[in-house]
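Partial complex: the chains shown occupy the same locations as in the complete assembly.
All chains are identified by letter, namely A, B and C, in their written order; residue positions are counted from 1 within each chain.
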Amino acid sequence: MSVTHDVADLAGAELGADRIAWASGQMPVLGQVAARFARTRPLAGVRVAACLHVTAETAALMRALRSGGAEVALCSANPLATQDDVAAALVAHDGVQVRARHGEGYEEYERHIEQTVQFGLAGGHTWVTLDDGADLLFVAARLRAAGEQRLAGLVGGTEETTTGLVRLRRLQEQGGLPCPVLAVNEARTERTLNDRHGTGQSALDGIMRATNVLLAGHTVVVLGYGWAGQGVAERARGAGAVVIVCEVDPLRALEARMAGYEVMPALQAAARGDVFITVTGSRGVLGAEHFVRMKDGALLANAGHFDVEIDIDQLRATAVAEPRQVRPLVQSYEMQDGRRLNLLARGRVVNLAAAEGHPAAVMDVSFALQALSVEALVQEPGALAPGVHPVPDEIDREVGRLKLAALGVEIDAPTSAQDDYRRSWA
Amino acid sequence: MSVTHDVADLAGAELGADRIAWASGQMPVLGQVAARFARTRPLAGVRVAACLHVTAETAALMRALRSGGAEVALCSANPLATQDDVAAALVAHDGVQVRARHGEGYEEYERHIEQTVQFGLAGGHTWVTLDDGADLLFVAARLRAAGEQRLAGLVGGTEETTTGLVRLRRLQEQGGLPCPVLAVNEARTERTLNDRHGTGQSALDGIMRATNVLLAGHTVVVLGYGWAGQGVAERARGAGAVVIVCEVDPLRALEARMAGYEVMPALQAAARGDVFITVTGSRGVLGAEHFVRMKDGALLANAGHFDVEIDIDQLRATAVAEPRQVRPLVQSYEMQDGRRLNLLARGRVVNLAAAEGHPAAVMDVSFALQALSVEALVQEPGALAPGVHPVPDEIDREVGRLKLAALGVEIDAPTSAQDDYRRSWA
Amino acid sequence: MSVTHDVADLAGAELGADRIAWASGQMPVLGQVAARFARTRPLAGVRVAACLHVTAETAALMRALRSGGAEVALCSANPLATQDDVAAALVAHDGVQVRARHGEGYEEYERHIEQTVQFGLAGGHTWVTLDDGADLLFVAARLRAAGEQRLAGLVGGTEETTTGLVRLRRLQEQGGLPCPVLAVNEARTERTLNDRHGTGQSALDGIMRATNVLLAGHTVVVLGYGWAGQGVAERARGAGAVVIVCEVDPLRALEARMAGYEVMPALQAAARGDVFITVTGSRGVLGAEHFVRMKDGALLANAGHFDVEIDIDQLRATAVAEPRQVRPLVQSYEMQDGRRLNLLARGRVVNLAAAEGHPAAVMDVSFALQALSVEALVQEPGALAPGVHPVPDEIDREVGRLKLAALGVEIDAPTSAQDDYRRSWA
């Protein structure tokens, strides 16, 4: 099978196949979906154009789609995350058109996205996009605006990131969205696995790897008590820390307090914390006024998506000198009074920058949602209007069921008498 | 001031006033609302017709409404809950038209409801209903169907119970709902305080009072993992128990498992538990097939609204004899093989039947939501269509803020730069 | 069988037998000991003289000793705790010489103790004392000092309370202790079940019953972090409270902090707490300087043995008037600035005064330790010198094993290879 591709070196295919095998073993939910796909072939005749991180876990998703009968093309949503050997394996063994090279330049990156969209357009197939930042759909929207006629086959897309959804919702407001999009990262299983438990564990994991700090007995200040903040606070408490939550939303603040956390303004917390973790989705959450109150040796970490939560310009301005690199991922800023504040991973999202990001168990659920979303979009083309939509509840529940099965957990079904009782209420 | 009323004995007014004073002291959130009402008089010229439990906590709500300038009439949603001395105090000291006597008969109860509605209708005022089971609004609906013209002044109502909302939503489907209704018990602060933390604590409190069982080291099976079930499970774990969760919904089951609970079918859990707590909102959750598997000495308690979650008929049928009353609220059923299963409070909701129901801190939030809901309905009459509506988010947030203040907790407001950033996203 | 006795009324025997039956059902560890005793009769020919609380649980212990073949006499360590119907049942059905009446006067109480010691002395048997405050052994010591010769048969005693041990250790220093005494309440199983988990649960249970306060979201200050304080703090955190620990011992304070609690001086905590629980074993832990700083509505409870931990004289002196009884077990003291401090159960140990004291599961372990201690003292008379001794490790481990069995928990035994490995180290 000769596959169109643009990967670094097909020689890495064997090593890549090993990595994919290990990752697949860690992704039993997706595995169950793939097994069913192989039996029922719901994607026969369908094309899937994907722009994702080209990693072993993504490869497992590509394989699942192939099992379902789809033709698949993949480019990279982040050239620095591309694993060249995985890319090679997908081309060599799985017949996926991969266009991605680790460290590829911007022009190449753009061309690969364009080619991947063209793959979808070609030949009059039903097709679907998988996005991690909305790049494919923005190209499709541009083409539509330019009069492209072949977009009728595009029955829908999926999006994995908050940033991508913001972009797509704006596009929708402007009338430019060419198809329905399922918001995978807003599914309930995703919230639980990814936002709460995934981020909760990996943020603290990143901090421990970067600093080897003992959390027990120390004071951890968690700024932001959304889904991810709840997870971080819960894990910090579970590690023996005294946990303080700072939150501007009164409902979330109350929930934090009712959960047994101390809640206070950030200025007050600044003087108390040994470790600060921002996870607000906002900006400038820790600034000069906080830095001047912090204890000598305080650790500053960000677990939010962007590196704007800790105001690094103000940190630099408050310090008396350039920061010293005291451990590979720790920069120490000295204040005028001799206190040192230690910034982790330059304020970038600490679970990715200092640890390995989400465990495979988290991506397993995300990618199972993706695979089932593709199936749903294909099964009833036109059922949804162009626009951003929630993942159908039934898919969410199916992923819940499969994840429970993967954990070896059985549950009851309601009896018919109970179903009757419930219906009598509604 | 001579007030129309129908209470048992005005002589109890002083004692009643003492009880109201103590209860008010436990309700700082409502107290803050009342203080503002006293300054701004938002309810001047308004009538409020209330059908609630006539208790000291409810009296505090009546006073808050009076502080706001309203004329108020109150009848009882549950004659057995009526505190006669509190009723007397409201009449004697607060000018509230109370029509309620402890243990009043059905006819009297109906007449009081009718009279309370008439109070609203009379004199052409703007008026509002407060319901705990939808009784007032059903009378109003009947009158409307019979051609009553004076319902124009009824700008809205509030409802406190799930049962009431079910009734009202059916009425809405049939086109009979005369005004908008705010669903107080679905507000987010209510979910947190009442369902999760209120029920969580009081269910276990009831079990400890009824049995004096040591929870640490024992296995507690929680059937149902909705808001209340989450609270019960959390508190049982916090008491040192090994906690097993049974749930038929895969999403909730997964959330329970991710929270670190064992999850399994009820049949399997039946053989493991020392204490069983049903909190499903369904029926027949524990039946004969479970009873035959349970350990000698197992405790059976229900924390759901109705006494149908444990199938008592089947329990009785499985037993070899009439149950023995082994403690005031515990009946012991002997099985053929000699095992004894101990039913608490005859399967009625254990936090009310064996303890004191919700702490004042919980009702504080509910009643503050009620007071602010009345204000909102009055301020913009006609803003909402007839139908069941959520409590406006701003009211929920205000209650959150006031509750935080009552707990002595301060929080930050977002900076204007942060507001800009958030807006730039949306 | 005609038994010497002095009980209120034998007519209550049937009701008493019912209570004993229920209590026995809650005490499976003691039940297993009793079953073995019935087979092997290790106490044949032995007399046991007991001065304990005459309750249904104690009755189960008396029965176990009888099963082992002992002749038994029982008087009361606390006349207000005597259950007359239980006393009657022990006389009527179990052949125990009970000398105890509810509310008996001091003279009668003393005479009963004297008679119980005489029972031991009479007839030249091997005999053992069971004390709950050292009363029997102090009488025995006095007799010995007066030249009594028949004390040779007294092979040992057990003591259940810290106070009793303090008295006995002083007696030992003065050379007056007539026999070895096993310190039951210092056994490791007792520490775990009684001090930590028993007190932890029942102290909070008492506070909830007395006040119906919601613990979640509130700040609980635990003064003292010994075994019982650890239990109280753990349960308060498990109930959703923010927990602050105050401790004068730096090692315990550090352990509290490493366990994730805030630790601070009591003066500082005074301004923070909603609920204060003393469990120090010391006196005057909360006094005027704390009262002036406390928040309006603060609850003050003592879970220590004596009512001297909260300085009630200072509380009274700080208040502007006599306290008001706002709930059956709550007195409200008004301060000059209008704040009200609420004292629970007049500062007496809240788990006894406001709840039911320790769950049966706790007494089960204590009394199993007692029964096995009697057996050990009898089996090797003279093995231990006069003096206070720890309960032999093997008894502690046996109770651990039986308690695990009662919980349905199985564990492994070490393999012989593992035993060899361990020995090779020692």
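In the analysis below, contacts are C-beta pairs under 8 Å (C-beta built on N, C-alpha and C of every residue); 3 or more make two chains touch, one makes a residue touch a chain.
Please read these numbers as outputs of a predicted model, since none were measured by experiment.
Summary of assembly composition: all chains derive from one sequence, 3 are present in place, and the complete complex in the structure file consists of 4 copies.
In this section, only the chains that are shown with their structure count from here on.
The rotation that brings the Cα trace of chain A onto that of chain B spans 180°, given to the nearest 5.
Taking each chain's centre as the average of its CA atoms, chain A and chain C sit 55 Å apart.
Distance between chain B and chain C, defined via averaged C-alpha coordinates, is recorded as 39 Å.
Among all residues of chain B, those that touch two or more other chains are 193, 197, 407.
Interface residues of chain A, counted against chain C in their complex, comprise 216-217, 237, 240-243, 254, 257-262. Those residues of chain C lying in contact with chain B across their complex are 22, 25-26, 193, 197-198, 200-201, 205, 208-209, 212-218, 234-235, 237-240, 295, 297, 326-327, 340, 355-356, 358-362, 407-408.
Here chain B touches chain A in the complex through residues 166, 188-189, 192-193, 196-197, 246-251, 253-255, 257-258, 263-268, 282-285, 308, 396-398, 400-401, 403-404, 407, 409-415, 417-418, 421-422, 425-426, going by the rule given at the top.
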